[in-house]
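Complex shown without one protein chain; remaining protein chains in place.
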Amino acid sequence: MKNRIEIVASGFGGQGVVRLGQIIGETGVKQGLHVAMLKSHGTEMRGGYVRSQVVLSQDIIDSPMCESPDYFIALSSAAYKRFKDTVADDGLILYDPAFVDEVDEALACTQKAVPAKELSMENFDNALFANTLVLGFIARLVNALDKEIMLESVLEIIPKFHNRNRKAFQIGYDYQS
Amino acid sequence: MEYRATEITSRYLRSRKIPSTACSGCGLGMNHKIVIQAVKELGLEVPDIVWGTSIGCAGRQTFATWKGDGFAGTHGRVYAIARGLRIALPPEKKIILTVGDGDAFGIGLTHLIHSARSNADMTVIVNDNLGYQSTGGQYGWTTPQGSKTDSSPYGMFEHNLMSEGMDVLKILKGAGATFLARHVAMDGAWAVETVKKGILNTGFSLIHMPYPCPTNFGSRELGSRNQVNIFRWIRDHSAPLGEEKEDTFWATGIWHDASNSRPEFSQFVHETVEKIRRTGTI
Partner (left out) sequence: MKRFLETGNFAITEGAILAGCRFFAGYPITPATELAEAMSFRLPQEGGVYLQAEDETAAMHMCIGASLGGYKAMTATSGPGFILYADPYGWALGCETPLVVLNSGRVGPVSGITGAPGQGEFYLTRYPTQGGNFEAICLAPNSAQECMAMTVEAFYLSERFRMPVTVLADQLITDGFEDISVPENEEEMKKMGFRTWSRKIHQGPDFYPATDEIDIPPVVLGHNTGALCSDWTPTEEGYDIEEVEAHHKHAYRLIYKVRNHRDLFNHHYDKKFMDDDPDLIVVSYGTPSRVVNTAVSKARDEGLKVGALRLINLWPFPDEFFGAKTKYLAVELNWDGQLVREVQRAVPKDSEVHFLGSCGDLPTIPDLIETFEKVLKDEPLARKGWKLEAW
């Protein structure tokens, strides 16, 4: 793996952004990697955001900040606008078109739309499983993360609805954007 | 504050601090003797009590007088120290605090209220010399209205905790204290009986005990350092509960006795912790 992988997830409060980062981080810990995960909250007024910054590394992690993320999971328009320019040129932005309506085509990095909310509604009649879907997608995308360990972490950190979370994870994993 | 060498002084007090550095004619020794007499009559020994003191005349003059272990808190904090200590001490050890009115009813009132709230087992003797006397004689929160002090040269005109029907003991009762009483220093054997009851309460007890300060309060308010004047003035302005007159400042006697009616703080905490440790729940 690359020696240091930076993953940022950001959206608005209540979307489970911190938990998303925690699951990625827990997967790293279970794989024996060093992990740092900062959670931060922007202003709570309109346009505010919640952000998880996850660093995965085989070495001890110096800076815990994701200054040029390899992966950016954008779950709100405000978060997309705020952090899109920080993503490394060879990095990737993963966004949910249900929340991010306007995409900056001028960016050098790759951008993939994953309609997690829509897929969650379609399959479960509930938007609750969108994050698990995103995590499934990430598990395929990020080579350093092991699919089975990631699923184990999902089931450990989200104690409820194990069957549906298992299914959502697989849907995300199989999704071709 | 004079002590004659008696059986009880040699049994309970350190000779090094006696005589104390208190002013001539100070009434604090009368209060102190009442408490020591109560300790003796209860048959308590030196190792049974850890003694805490406050800042100011009452604290400084009683600090390290007790033959056993002693501690002094800074301004108003001894009640918080005592609560932490209460958790650590075995329940059979008594904590007695001899403190002043400024410490207890001014700077330490929050901590005092929370000690009453938690019903932590301690007996607080508030030795009230009617103001801040060790700093030269400024008014306090129980100084009778109208009194002339160094910081109230026209007479103390603020509302305080003893004016217009207000009583600091009401606050403490509301907060959950399980034993509250008031005596003046001249109450002697009657006060001893009350202090004994206070010590026997496994919970928060407080006895408010105004005493004469001839040097500062007496000289400013009564115009004389003659101790007889201030002794008489305090005696004349006190009356047993139910026998108050118009000019009574201090109604004396047991004001509220709910001894052993509520669980004691440290025992309750330890029992609960033990239950959590064993069962994971309360």
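All chains are identified by letter, namely A and B, in their written order; residue positions are counted from 1 within each chain.
Here is the rule we go by: contacts are C-beta pairs under 8 Å (C-beta built on N, C-alpha and C of every residue); 3 or more make two chains touch, one makes a residue touch a chain.
Note that the coordinates shown come from a computational prediction; the quantities given were computed from them, not determined experimentally.
Set against the missing chain, the residues B:32, B:83, B:148 or B:220 yield one that touches it, B:83. One of B:67, B:183 or B:220 touches the chain omitted from the figure, and that residue is B:67.
Touch with the chain omitted from the figure is made, among A:5, A:20 or A:37, by A:37. Listed by residue number, the positions of subunit A touching the unshown chain are 21-22, 25-26, 28-29, 33-41, 61-65, 67. Panel shows subunit B; residues 16-17, 46-47, 50, 53, 55, 60, 63-64, 67-75, 77, 80-90, 93, 110-111, 113-114, 269-270, 272-274, 276-277, 280 of it touch the chain omitted from the view.
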